[in-house]
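Right, one structure below, let's go through it.
All protein chains of the complex are present and in place, except for one that has been dropped.
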Amino acid sequence: MGKLAELTFWTATFAGGMRLATPLIFASLGETIAQRAGVLNIGLEGFMIIGALTSLYVTVESGIAVGLLAGALAGAALALLMVLLCVRLNANQVVVGFGLTILGVGLTGYIFRLTTPLGGERRQVNILGEIHIPGLSDIPFLGEAFLSNSWMTWLALGLVPIVWWLAQRTVFGLEVRAVGEDPDAAFARGVNVIRVRSIATLLSGLMAGLGGAAITTGLVGVFEPAITAGRGFIALIVIIMVRWSAWGVAVGSFAFGLADALGTNLRNIVSDSVPTEALQMIPFFVALVILVIGARRARMPKSLGFNYVPDR
Amino acid sequence: MSTTAGDATPTDSGDTAGHGSATGGTGGDGDGALRADTTFERATIGLGTSLLAVVGALALGAIILAGSGQNPLTAYGAIIVGSFGDWFAIGETLARAAPLAVVGIGAAIALRAGVITIGAQGQLIAGSLGALCAGFVLRDVPAGVALPLAAVAGALFGMVWVLIPALLRAHLNVNEILSTLLFNEFAFLLLAYLLNGPLKEPKAITPKSEPLPDSVVLGDLVASTRLHAGVLAVVVIVALFGLWTRSTMGYRYDLFGENPRLAHSLGIPGRRIICNSLLISGALAGLAGWLQAAGLLQRLFVDIAEEIGFFGLVVAMLGGARPLGILAAALLVGALQAGGLHMQATEGIPASLSDVIQALILLGFAVRYAPQIAAIARRAVRSISESLSAVAAWGRPGSAPGSAPGGSQKRPEGS
Partner (left out) sequence: MSSDANPGIANEARAGDAGVGSGSISQARAAHGIGGPGPDHDNDGYAAALAFEGLGVSRAFGATQALDRVDFDLRPGEIHALVGENGAGKSTLAKIVAGTLRADSGTLRLFGEAYSPRRRSDGSAAGVAHVRQQLSLVRGLTVAQNIELGRPRRPGTTARRPWPRVFNASEARAEVERLAAELDLSVPADRIVDDLPLAVRQQAEILISLAWGARLLILDEPSSALGPLETEALITLCLRLRDEGTPIIYISHRLPELAELADRLTVLRQGRVVTAGTDVAAADLRRIAELMVGDISLLEVRRPDLELGEVRLEADGLLLAAEHGPGLRDVSLSVRAGEIVGVVGVAGNGQEELAGVLTGQLRPDAGVVRIDGTEVTGSPGAAIGAGVALLPEDRTAGLAADFTLAENLIARRVADAPFARLGVRLRAAVRRHARALAERFDVRPPEPALRAGSLSGGNQQKLMAAREMERDPAVLVAAGPTKGLDPHAGRAIRDRCFETAGRGGAVVIISADLDEVAELAQRVVVLSGGRVTDRFGVEEMTSARLGAVMAGLAWDPSGEAGRSPAGSGAPGATP
């Protein structure tokens, strides 16, 4: 137990939190845009897992850059289906999101089993290493925990201000908020509601695909069925907690990543006295607390979950 | 936030600019967001369109199979053999359909009240634990008493497992989709802990519980199959659900799901309905856990819930949240899953393919609820019938051919 007082334990835990937050940042950033536009995509899990598999398999063949791109595009392909069904054909968003989750998990399970014979070799990549920034990364604790990230994490963090800027400082951001709040009025203003919602959904698919890629190429290095382990749903909780804010997504994702890392790292220390399952519950328990606190103040985009049907 | 009765403030009802946009929604109120859209339950579901969705999904599945180098005919042949090929196969299909239908009915009652729960998975685990506990307590009690008590224990445990999400939803407006999902994880980890520790069968290598005592085990219905007597309970539950849809209480739940503000103005207590519908769905999921534990497996395994909780919701959605629809959907999904496993065993084609096909069917059904598609279909039918009548009128004196189709060229209102 004495290890809990050691700085190295906490450094490792915080660094792990950053790593585990990365997929969540990608997925929830994209979902933030979609939800602000009024599209509730509960199929995030499916988007992520299909991105995870695709990026891994393509990385094995063509390298990491192409792999990431392929993962993002795989997420976007599923998002295209969502655009078609929900934004264009007015299908129920929750039903479609649920269906896309099953589709993503089922399809990746099918491909994985087909390409991986029982007991056979799994496709594998080397997970991304940390970038060492001379000086900064060596700062005790702060540098070691927060500034020694893989470039995937830096990419996720870099996207945060970009999404913030897009949402808050551009006309597109205004349009996104407008079609999420009051699509009828936005339409009457001359905003192309269908187009804005389509773009927002596709962006969310792209980023969820990247989030999945961050799991296989950034964290694990292999694919296995259900590897996303509910992170798509956790991302939805993060969004409610931070009230659709881009900076909030970074903080909320880190909070969850930290809880996850804490559960994992504690296992090495206290596994004799505490069952591992209890430690594994920590992140979900944190998520529940976050959900309860978040729900009390949540003010959702008014048309979230409802399709837009032109009404004249 | 008007879904919780206390908050049903009509404050922003003055300008109703938003209401046109909400498909089947009850006004653009904020919390409508994560609610079930009960329109789909009301949509007229024709057998023809349902079949179309199934056939379309199978066709897409065939493309996926062919694209991955498998022979679709071999695959589908194996699925059919594995689901209906012999008595064992039929028994497998029915034994898989049974918990799906029970979970589906619970989910349907909630869906009709506008509440979505994805928590059946966890409630099912809790229910199986309940059955196990009842078994240990009632080891020496005659089966006539112990058996129903085990079922009750299963239902109670399922209900308890949803109690916290239900209270959070009704009183603190905590989204039930997400909270029940978290409780699934808790249940899974709890079961894993119990089966690795206190409840573990001492000499077993893989984590599993000791077998349930005979007094609570459901006997086999047909020899040399896994079809157990619990399937009979499913028939009763479906009948009771049929009664529910025609009851005055069921009406109030449906009305709340359809228009919470109207329900509130009629004195229907919203919080209680949200709470109760979640509790009912929890109880039914718990019963499904009892079916798994006392009927099919007769002991507890870590993956006792498989993915029944999720596919139960699929069944509810596919079945249009109506009794016979759910029965049919449960049989379909049960057959696909039983057949899928058979396909994997005999042909080496991954069973996940059945999940893909189910997802595609669900997506097809989701579109069918879409008003635009319905409008297009109506228009097509009309123009076809008009063409037909024009053809029929051709040759009759005084009627110009093509005059009827001409009438259909007027653009209908709206988009």
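Letters A and B name the chains as they come in the text, with residue numbers starting at 1 for each one.
Keep in mind that, in the parts below, contacts are C-beta pairs under 8 Å (C-beta built on N, C-alpha and C of every residue); 3 or more make two chains touch, one makes a residue touch a chain.
In this text the structure is predicted, and so the values were computed from the model without any measurement.
Among B:P142, B:P198 or B:G267, the one in contact with the hidden chain is B:G267.
Of the listed residues A:E31, A:E45, A:E144 or A:E181, the one in contact with the hidden chain in the full complex is A:E181. Residues touching the missing chain, restricted to chain B, are 6, 8-17, 19, 24, 26-27, 38-39, 42, 243, 246-249, 251-252, 254-255, 258-259, 261-262, 264-267, 269, 410-413 (touch as defined at the top). Mapped onto chain A, the interface with the missing chain covers residues 166, 169-175, 177-178, 181-182, 184-192, 195-196, 301-302, 312.
Keep this in mind: only the chains that are shown with their structure count from here on.
Per-chain CA centroids place chain A at a distance of 27 Å from chain B. Across the complex, chain B meets chain A through its residues 17-18, 20-23, 25, 28-37, 39-40, 64, 68, 70, 116, 118, 168, 172-175, 177-179, 181-182, 185-186, 189-190, 192-193, 196-197, 310, 313-314, 317, 344, 349-350, 352-356, 358-360, 362-363, 365-367, 369-373, 413-415.
Of all the residues in chain A, the ones that touch chain B in their complex are 40, 42, 81, 85, 89-96, 98-100, 102-103, 105-107, 109-114, 182-185, 225, 230, 233, 236-237, 240, 275, 277-278, 280-281, 284-285, 287-288, 291-292, 295-296, 298-312.
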